[in-house]
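Here the complex is missing a single protein chain, while all its other protein chains stay put.
Chains here go by letter, A and B, matching the order in which they are written, and residues are numbered from 1 within each.
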Amino acid sequence: MNLTGTLFVAALGLCLAAAPAAVLTPRRARPLLAGAATTAAGLAGAAAGVTALSGQGWSARLDGVLPLAGVRLDLDPLGAMFVAVTGAVAVCAAVYGVAYARHGLDGRVAQATPPLFVASMLLVPAAASVSTLLVAWELMALTSLLLVLAEHRRRAAVGEAALWYAVMTHLGFAAILAGLAGFAALAGGETFEQLRAAGLPPGARDAVFLATLAGFASKAGIVPLHVWLARAHPEAPSQVSALMSAAMVNMGVYGILRVGLDLLHGGPAWWWLLVLGAGALSALFGILQAAVASDLKRLLGHSTTENMGLVLIGVGAAGFLASGGDSMLAALALAAALLHVVNHSAFKTLLFLAAGSVLHATGTRDLDALGGLRARMPCTTALFAVGALAASALPPGNGFVSEWLLLQSLIHALPTSGVAGAVTMPLAVGVIALSAGLAIATFVKAFGVGFLARPRTPGAERASESPPAMIGGMALAAASCVILALAPATVLPGLSRLAASLVPGSGHPPGPVPVSGEVTLRLTGYEGTISPLLIAVALAIAVIGLLGAVRLFASRRARRAARLWDCGAGPMSPRMEYTATSFAEPLQRVFDDVLEPESDLDVTPTKESAYLVESVRFRARIPDRIERRLYDPVLAAAGALGRAATGLANGSVHRYLAYGFYALTAVLVALAVIW
Amino acid sequence: MIGLWRKIRKTGRVAEPAPERADGEVVPRAAELGGSVQIRHVDAGSCNGCEVEIASAFGPVYDAERYGARLVASPRHADALLVTGPVTRNMEVALRRSHEAVPEPRLVVALGDCARDCGAFAGAYGVVGAVKDVVPVDVEVPGCPPPPEAIVEALRGLTGR
Partner (left out) sequence: MTGLIGAVSQVVLVAVGSPLLAGLMRQVRARLEGRAGAGVAQPWRDLRKLARKEPITPHGTGWVFRLAPLVLAGTVLVVAAVVPLVTTLSPMDGVADLFAVTALLALGSVALALGGLDTGTAFGGMGASREVTVMALVEPTILLSVFALSVRVGSTNLGAIVTSAVHDPLEVISPVSLLAAVALAVVTIAETGRIPVDNPSTHLELTMIHEAMILEYSGPDLALIEWASAMRLSVLLGLLASLFAPWGIATAGAGLAAVVLGMAALVIKVAALGVLLAAGEVFMAKLRLFRIPELLAGSFMLALLAVAASFFLA
């Protein structure tokens, strides 16, 4: 076994050992033990991923573990990248979780499940056969479902969220199962090698791709299969939210890449236009919902949908360009998408952990009830700011680099990609731009309303900084954000090599990498350079220079503290502050037709006169429109069917006997007629 | 649009030529401002007669802005408070707070007879007193209401132009 294998097996072993150990140890030692083991496992997993990505692959075959098929593992670069990301996210979440668990999450199940969840997410990208993949996938679904349910005694919403999650994830599983089982049957074998070698008829390829796309896209929270995401991710404990939103959703992207590009070797342009379209829709819809959300964790969940959408725009563009024969540009789009996966994982981990820290300190995640945390939780505030900067894709954040690459690939695609490209690419650029703009609005809201200004409720007033372990977990995530932002060259060479090799038709050995450069990133074959480090340094120099200039030339007068300007009428109460809802109101109004917000106004007049008002009640809600149009009718129909069925079963034994009698008669009559 | 353009052409310049400054003196505390005075207007209880005159002082004919004076929206941006009217009970605290909100160096112009000595409202039950009873006053402009020329003259005393 080589280094990669040793590390990977160590990671799995640590996870699998941590679960029973967490069950057996007493409550007080449990979080520390489980956390330490998961941290170590995450480190080992990340290291295994990195070594595998840099060329040292590893594969294994364990025939005895699963009946019939056995387990097959293979860490090729594609899988390795996702293993590395999962490992890194697990480290941050586990360190954080040690302290977060004191929050009443130190029960046996709550502590034993996260290591298993991590193990399953390490296994999914390493699986090299259909059965292994499906088992790992289902293990991932079950463990995450258990974790979503961890706080079901505290909030009623948890149960509902878990139900949605359970149903959606299993429908997704069924789609993947159908797709891959059919694929294996047609290919005459279920290992990925056999699948790769199989030549399927075009119709079957389409069917396999569409079925697996539906399943994987639902895991990535892609519209219209996103409804569970913004429910389930926020309801889970925060470090689990981070694991789900930063690592688990990636598995959806992994699946699409694995099946679409690797196993099926790319496909016709319409597959990828479909992926691109779904991505564009998700990006817009996700960020719009996030822009008007006032629940901090829900906002982050919607933003996950947006970012996965951006990734799929890249993946779709890559597949589309490859189908047109432009493998260089396809590799660029794919590298951008992969880099965005990594970036998103880094900043979403950070943001969810910081949101958990806020929840921990204030007991609420409602932005309308927060505020004033800057003074009370300085570390959390600063760390959230780093994440928010990254998520709004502004320099010097890491989100900017990947979005820049993505835009470059789309822009250069225009002249070469025919009419379909000429229609798609500008719209995709428009979508990315609009979602970038809305992301800025979203995160200005999240940070500005949630952390700055004055506390809006006593809960926020009493907040205090989180324990060191939680800050440590966040700081690790923030550090990776900073590294990714200033020196994307630390990960880009590996990712662009992976992208170049993954693009169908790239041949062996694959073509040159699409992006290169240490400090200044350069596109290969196209003009385009960006230097994130230079931007950051120039900005820092300008700001420091200005600070110096102000000190030198400006006022010698001392800075004075004064009351807020309240038009002389003060004092201003925190209720006068802009809330998240009011902050988003103009946007909500602009996108009225898309969001279809609901509001109702109850005015109760006094007894004496209809013109004198006793009380006014205003309620506003922004329902998920897709859910309403697509899911509600189905749910209503299912409900109606259920109610109709209760009419059949009224509890009378006579009736049941009668049903039996009729059924038997019907069968007999049918047999008599047919035979 | 064409109509507006014709109107502009026909009207030409309506600002009166700047009169020679009578004494040419500058309020000493305003010297530091160097030809730029931002003004926050506070109505401490005026009858709005003074406001009408302020509006015309800043209108095209008298064009107080040409001397470097400008009305602003926040006392934080201001160098001077332009207070009109006697200070009423409801406005006493507000005036004090507005004054506090202005960054140093800050000046106060008491505009109109009411602001100087309560004028017609002296002794009224709702009146606390003149502006100088509440905040230190640097410049007083007499008149009920003071004519725009006097207002412009006082402002030029601040800007020194």
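Quick note on the criterion: contacts are C-beta pairs under 8 Å (C-beta built on N, C-alpha and C of every residue); 3 or more make two chains touch, one makes a residue touch a chain.
The structure displayed is predicted, hence computed values, not measured ones.
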(request) Based on the whole complex, identify which of A:3, A:65, A:109 or A:539 touches the chain you can't see. (result) A:539
(message) Touching the hidden chain in the complete assembly: which of A:62, A:547 or A:670 does that?
(response) A:547
(request) Check each of A:205, A:297, A:365 or A:412 against the chain that is not shown and name the one that touches it. (result) A:412
(message) One chain is left out of this view; which of A:20, A:104 or A:430 touches it in the full complex?
(response) A:430
(message) Can you say which of A:311, A:441 or A:502 touches the chain missing from this structure?
(response) A:441
(message) Touch as defined at the start, partner being the missing chain; which of A:48, A:299, A:393 or A:515 qualifies?
(response) A:393
(request) Go through chain B and note every residue touching the omitted chain. (result) 1, 4-5, 8, 11-15, 18, 32-36, 38, 60, 63, 65-68, 70-74, 76-77, 79, 101, 103-105
(request) Determine and list the chain A residues touching the chain excluded from the picture. (result) 291, 371-372, 374-375, 392-395, 400, 404, 407-408, 411-412, 414-415, 422, 426, 429-430, 432-434, 436-438, 440-441, 444-445, 447-449, 452-454, 519-521, 526-531, 534-535, 538-539, 542-543, 545-547, 550, 553-555, 557-566, 572, 574, 576-578, 582-587, 589-590
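Everything below uses one rule, namely that only the chains that are shown with their structure count from here on.
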(message) Could you work out how far the Cα centre of chain A sits from that of chain B, in whole Å?
(response) 58
(message) Considering only the defined contacts, which chain B positions touch chain A in the complex?
(response) 74-76, 91, 93-98, 100-101, 103-104
(request) Note which residues of chain A are touching chain B in the complex, please. (result) 557, 560, 562-563, 565-570
